[in-house]
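A protein chain is absent from this complex, but the other protein chains hold their places.
Order of writing sets the chain letters: A, B and C. Residues in each chain are counted from 1.
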Amino acid sequence: MLNLALDGDQQDVVEMTRDLGAAVLSPAAAATERGGAVDPAAWQALCGSGLTVLLSEDLGGDGIPSTVTQMTALEQLAHGDPQATIAAAWSGSAALFVSEHGSAMQRAALRDAAVTGPSHRGAVALYESAGSHEIATTVETDGARVRVRGRKVAVPFAERADTMIVLGRDPSNHELRAVVVPPGQEGMTVRPRAGSLGLDATEQAVVDFDLELPVEHLLAHEGLGLTVARHRLILAAVQTGMAQRALEYAGDYASQRIAFGKPIASFQGISFLIAEAFARTEQARLEILDAASLVDDGAPEDQVTAAVDAAVSYASENAAETTRNAVQVLGGHGFMTEYPVENWYRIAAFLSTVDFDPLASAFQPAF
Amino acid sequence: MLNLALDGDQQDVVEMTRDLGAAVLSPAAAATERGGAVDPAAWQALCGSGLTVLLSEDLGGDGIPSTVTQMTALEQLAHGDPQATIAAAWSGSAALFVSEHGSAMQRAALRDAAVTGPSHRGAVALYESAGSHEIATTVETDGARVRVRGRKVAVPFAERADTMIVLGRDPSNHELRAVVVPPGQEGMTVRPRAGSLGLDATEQAVVDFDLELPVEHLLAHEGLGLTVARHRLILAAVQTGMAQRALEYAGDYASQRIAFGKPIASFQGISFLIAEAFARTEQARLEILDAASLVDDGAPEDQVTAAVDAAVSYASENAAETTRNAVQVLGGHGFMTEYPVENWYRIAAFLSTVDFDPLASAFQPAF
Amino acid sequence: MSTTADSTATFELSPELEKYGRQLREWSVAELRPRARTADTEKKNPDDWDAILNTCPVPLGRPDRDDDERPKFEDGYWVSQLVFYENVCYGDLWALPLLSPGIGHLVVAEMGTAAQMETWYASAMRGESVSGFALTEPHFGSDTSQVATTAVRDGDEWVLNGSKIYCTNGARADWVTAFATTDKTLGGKGIACFVVPTDTPGFSVPKPNESKLGIRNWMTSELLFDDCRVPLGNRLGWDATGPADTSQMSGQHGALAALSNNRPNMSAMVIGIAQAALDLTSDLLAERRSDMSTRRWDAASNDIARMNAALDRSRRINFKAGFVIDHGAKNRYSPAIAKAFAPQTCDRIIRRCMQLLGAEGASKDLLLEKWYRDCKIADIFEGSSQVQRIIVAREVVGRIAG
Partner (left out) sequence: MSTTADSTATFELSPELEKYGRQLREWSVAELRPRARTADTEKKNPDDWDAILNTCPVPLGRPDRDDDERPKFEDGYWVSQLVFYENVCYGDLWALPLLSPGIGHLVVAEMGTAAQMETWYASAMRGESVSGFALTEPHFGSDTSQVATTAVRDGDEWVLNGSKIYCTNGARADWVTAFATTDKTLGGKGIACFVVPTDTPGFSVPKPNESKLGIRNWMTSELLFDDCRVPLGNRLGWDATGPADTSQMSGQHGALAALSNNRPNMSAMVIGIAQAALDLTSDLLAERRSDMSTRRWDAASNDIARMNAALDRSRRINFKAGFVIDHGAKNRYSPAIAKAFAPQTCDRIIRRCMQLLGAEGASKDLLLEKWYRDCKIADIFEGSSQVQRIIVAREVVGRIAG
């Protein structure tokens, strides 16, 4: 039965995360950006929320929320600060992979790792040059050894991740495989971090893998595609929360800024930009909700992947365009670092490159 | 040297064709549409202009204007009535093929055919299901015979063309070939005309060819690609003249129609639609000018084809969107046949199907 | 029609509603689509429309029959409406006016007294009468404050004078809700709404069916009120003695609210048509696959996938709008987004479908060209996409969005 209402617990999560975003993350966002690292108080608040580090109760966590709950929460948190939110969510996602697919031994190690502590960092090495769509990294099992070869981009906390999950495909059957790579593992080369258009607080870098590990480092295959799908939705949810914030910010500015005798929001050239941003953002939100509910239902992997592909693409295009419109509404102020919109503009565009698929959208000129 | 000025003769042509469009074509447009055939007076005026039937002076014509002149003129004429204009221009294009590529005998036959007379109709059978981009019709020479096999769509005056030019490719080398097919030729099957979304006065239909003719019916190959390019630009020029007319019509309406206490043109939601239409139409015009000047310069065929591909695609997308915006500006009135915009909307969309290439543009949702 | 509080969010329909939609769709393809071309050409319904509708294996909710009530689904009334509109239009939309009691009764629901609800709204909902909606006049569209039709009180009657255009169902309705001004100086606040039975003296239909780009068999009529007299109590919100106290809404607001709820239905209509165009095009292109280069085939396939994704987005925002209305939330932006997005998107989808098929795609041998003409109305009536953007903008910046 079609049902788009959040349940009582989810409503509580929305309120809690919105408050946390406004009270803790938003005020710390400038410091996070300036420092190139997530503000410690923001990091601790995010980890404490139980919505970024996903850890089952038997491992000392708060339990694993549904994908719908998680994405709704991340959207609210990103409304406060997208950068800190995705840094914590990407980091925490490693724990989810182990919680869901780890052997008893792997899970025990995770329990002992204090993953919600202030200094713990996780990393899921998923994305490659072609986003998540043509994974070339191979994970090849040969008896008691598993060999990982490939190149991953946008690996968060690449230089210091305590828990690193690497995704690849088994060349024999093209199935997804995930391996837990220990910190400092030989055969893992982190390229020097050059920095990016935005989001440097995720400390992401390119990593080359050519290494062998005991086969015990493999995660179980069962349902791995669903967890990858869930991981990919983090990006879409953060883009969407940021887009919502940016359009609200632009709306507030446009309501107060006077030109030609009235607030600029009363010109349709401005208000329609905001309306379209609002409409697209709402659509992105629903698209994520749909994909998340398919993940939660354990729908067939093909169906889930198609839904996630569409949601990620649309959410990213929307965030890139919406943050651009926000800069545009602010005009000269939008171009200045004193205002937050230029940072959202950079973050949205950067994120739009991470999981891009040329099949899902096409270039369109201004008119 | 870059030069975007029309010369004195071209200026005269612009004035003459704009006047002819306004004084003769525009008033007859409704009759043409209602009757499903070009109004006789409009037809005669078009043929008399020397700008639709292109016939060299030695064949009794006014001489062949440059492609730039022709396209500029067609744009002005289409501003008066796109339907009559393209019907006459497509019809007259057959004479150009013979003028440019005909043998002495073929040219003599054309001279005797009174091609500018009121009842003469020509046809160039170029387009197929995939527009002009993957021509599957074959023209195969075997000794003294030439065999034509294929299926052409949107063939104007298919049932009664006096001069019919069929384009195909030589299967041995994939080069363009053109054949003059006599009226009533055996092996030419015109499918019953069902009518279309618009432009029924061109009397276009699907024609199947499977016929053999003496090899004397072949036109010379040399430079055939340039003539095809020129023929294709007719569509772009007509789309652009129509778009200009539609946006001016919408602008006039929006200047007079009052809502919420002022002319609707003072709402940016309306004026920006018109501004974008104006800007795109100007770009389409320049793109056609560029392609036409390449044709006139006899630029390499690849370069010409690429320029024409781009011009045709952009002009058609623009006309389809601009006429839609015109309907939108008129609102309920735009939907009524008492106003001309719904007819332009149909013609533009129909023409946008004729020479379409999925590589040149991509679907884009509303926002 | 309520949802369990702790159920998980999902766009998945109940199996019952899913099945109902599928049956409607199959029937609409089998029975409605073959009559579409003729309905368009002749600008009227087939003479045997009653027999055609009788072939439907599931209830259609026909207003002319009292044994045809649509089933109730746990997904909610308005959500179910969306499924109905999309699937019944998938075959073709010609029959839609026959399946709807009109929108006049929605105005009664918004502005009427309890007694008026019983008389007019309930009769329409029971299928005992067909209502018409008369708002637009030649000199205005979106700006409803410009209503120039006058209503003057004369004793215990109202006397209406003026003309209306684009009145859906105007020539076949049993009664129309006509908006008229009781006091020009008040602008929008002077506008009231009157129920005018179509057999009232002074009411006439100068043009039963206007000549249109599309939806040619849908009767949109020009109406004339020439000293047309109705009882005092036919003014919505009034009774036989004067203003009742059940409703304080102005006429303008009532019409807008009624329209707002119907907007997602109009989006569902064009979604159904665009999906039909897309499916037909996919099938026809598949037959041509061997004639196309891989590169063009792939480009066409990418386009088709993106168009399907766009329709899915349209559906989602539509379902959100339906869900919101079902749950009584005060949210105008969801219906507005739904109607701002789908019509133009569906126009473009159908045009792209015709283009992918070349000139034959726009021939009358196929229905794509008809659907292209039909769809355009959805971005004009019941609030253009420009009007919807204003509504959405107000959600963010308030009333200053003009």
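Quick note on the criterion: a residue touches a chain if its C-beta (ideal position, glycine included) is under 8 Å from a C-beta of that chain, and two chains touch if they have at least 3 such contacts.
Note that the structure is predicted; figures quoted are calculated from it, not measured.
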Chain not shown: contacting residue from B:77, B:254, B:319 or B:366: B:254
Residue numbers in chain A that touch the chain omitted from display: 127-131, 133-134, 136, 153-154, 194-198, 204, 206, 258-260, 267, 269-270, 320, 324, 327-328, 331-332, 334-338, 342, 345-346, 349-350, 352-354, 356-359, 362-367
Contact footprint on chain B, counting only the chain that is left out: 1-10, 66, 68, 247-248, 251-252, 254-255, 262-263, 265-268, 271-272, 274-276, 278-279, 282-283, 286-287, 289-290, 293, 296-297, 310, 314, 359-362
On chain C, residues whose C-beta touches the chain left out of the figure: 294-295, 298-299, 302
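One rule holds for everything that comes next: only the chains that are shown with their structure count from here on.
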Label of the chain whose CA centroid is most distant from the centroid of chain B: A
Euclidean distance of C-alpha centroids - chain B vs chain C, Å: 38
Where chain A and chain B are represented by their mean Cα positions, the distance between them in whole Å: 51
Computed distance of Cα centres, chain C from chain A, in Å: 40
Residue numbers of chain A (touch at least two other chains): 267-268, 272, 276, 279, 362
Sites on chain C at which at least two other chains make contact: 302, 306, 313, 340-341, 386, 389-390, 402
